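My structure is below; once you've seen it, I'll send some questions.
Note that one protein chain of the assembly has been removed; the remaining protein chains are unaltered in position.
As written, the chain order gives the labels A and B, with residue 1 at the start of each chain.
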Amino acid sequence: MADELLKSTNLPHDPERATLEGKNKFLGFWFFLGGETVLFASLFGTYLALKNSHLDGVPASELYGLGLVFIMTMILLTSSLTSVYAIYHMKNNDHKKMMLWLGITVLLGFSFLGLEVYEFYHYVNDYGHGFTTSAFSSAFYALVGFHGAHVAFGLGWFILLMVRNRKRGINLYNAPKFYIASLYWHFIDVVWVFIFTVVYLMGVVG
Amino acid sequence: MANQNNSTNLTEKDLFYREKKKEEMKHQIITFAMMIIFTLIAFGIVMADVSKLFTIPIIIVLAIVQVGFQFFYFMHMSNEGHSWPTTMIFSGIFAAFLTVLALTTIVWWG
């Protein structure tokens, strides 16, 4: 039975849900994302309640630069598509192509994270907008930082999966793992869509 | 999945699913294009500096539609076998909506 699980030939067309363990992981992770929705909603709510409490600091409308945010958005949206490609090739049992697309996703993720670090650095140094400056700044960094931490965790997860499975093909044991990691990545993108809308765009509009 | 080993219709079946996945992948690309367009519109409206009362509802609706695409197509929530995930995500959205609503309306405004 164990070798059955680790064999990478003759995979069913939905390898991520073909075993009971896979199906459990699939459902459990979706439910977890349901919980994450409330987690981010709490952070969004906190941010919205505090977004005008900037005291003597820079208000949101003068702080955000849309150019950088636009680039970051495009990068993260694209990485969402590349992880769709990775799962597409996983379902076709094409290990090499899956790894390639996952690699691209990870690279895009890192460039997003790099830009975010630069953005924070820029705010702190050029605007004096630190974590402890005002209630607004705390709420901003808590929300965007939580998202950033999710991105970082997702990258670590992808890398670990790729390293572990670099030499073996797709099988019924690792397919669910790849699948839920990509679900997580899409969810990160979902949250970002609201961040760029609610935080940045609405912040600029005022 | 027992009939996977049935060698007579294996290729036919395989080909069928391969076609189906390809078709799905086409939809994904369209989805992606739509998402990019929505993002452009949202950024565009804000840059164009039109009235606030007009901009905010539009960008929020665009975000919601975009997230719907992400859930239903990229995350395959529209496929079969997703009724429980859909239930739970919508329950989560319900709780999330109440949370945001409360924190944006009934707090003390400083």
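Keep in mind that, in the parts below, a residue touches a chain if its C-beta (ideal position, glycine included) is under 8 Å from a C-beta of that chain, and two chains touch if they have at least 3 such contacts.
Here is the rule we use: contacts and distances are computed from a predicted model.
Peer 1: Tell me the UniProt name of the left-out chain, picking from "AraC family transcriptional regulator", "Autoinducer 2 import system permease protein LsrD", "Amino acid/amide ABC transporter membrane protein 1, HAAT family" or "Cytochrome c oxidase subunit 1".
Peer 2: "Cytochrome c oxidase subunit 1"
Peer 1: Touching the hidden chain in the full complex, which residues of chain A are there? Just list them.
Peer 2: For chain A, the residues touching the absent chain are 1-2, 5-6, 20, 23-24, 27-28, 31-32, 34-36, 38-39, 42-43, 45-46, 49-50, 53-55, 131-132, 134-139, 142, 160-161, 164, 173, 177.
Peer 1: Contacts of chain B with the missing chain: which residues?
Peer 2: Those residues of chain B that touch the unshown chain are 84, 88, 91-92, 94-95, 98-99, 102-103, 105-108, 110.
Following the convention adopted for this analysis, only the chains that are shown with their structure count from here on.
Peer 1: Distance between chain A and chain B based on Cα centroids, please, to the nearest Å.
Peer 2: 15
Peer 1: Along chain B, where are the residues that touch chain A in the complex?
Peer 2: 1, 4-5, 17-18, 21, 24-25, 28-29, 32, 35-36, 39, 42-43, 46-47, 52, 55-56, 59-60, 62-63, 66-67, 70-71, 74-75, 81-82, 84-85, 88-89, 91-93, 95-97, 99-100, 102-104, 107, 110
Peer 1: With touch defined as at the start, can you tell me which chain A residues reach chain B in the complex?
Peer 2: 10-14, 17-18, 27, 30-31, 33-38, 40-42, 44-46, 48-49, 53, 66, 70, 73-74, 77, 80-81, 84-85, 88, 91-92, 183, 186-187, 189-190, 193-194, 196-198, 201-202, 204-206
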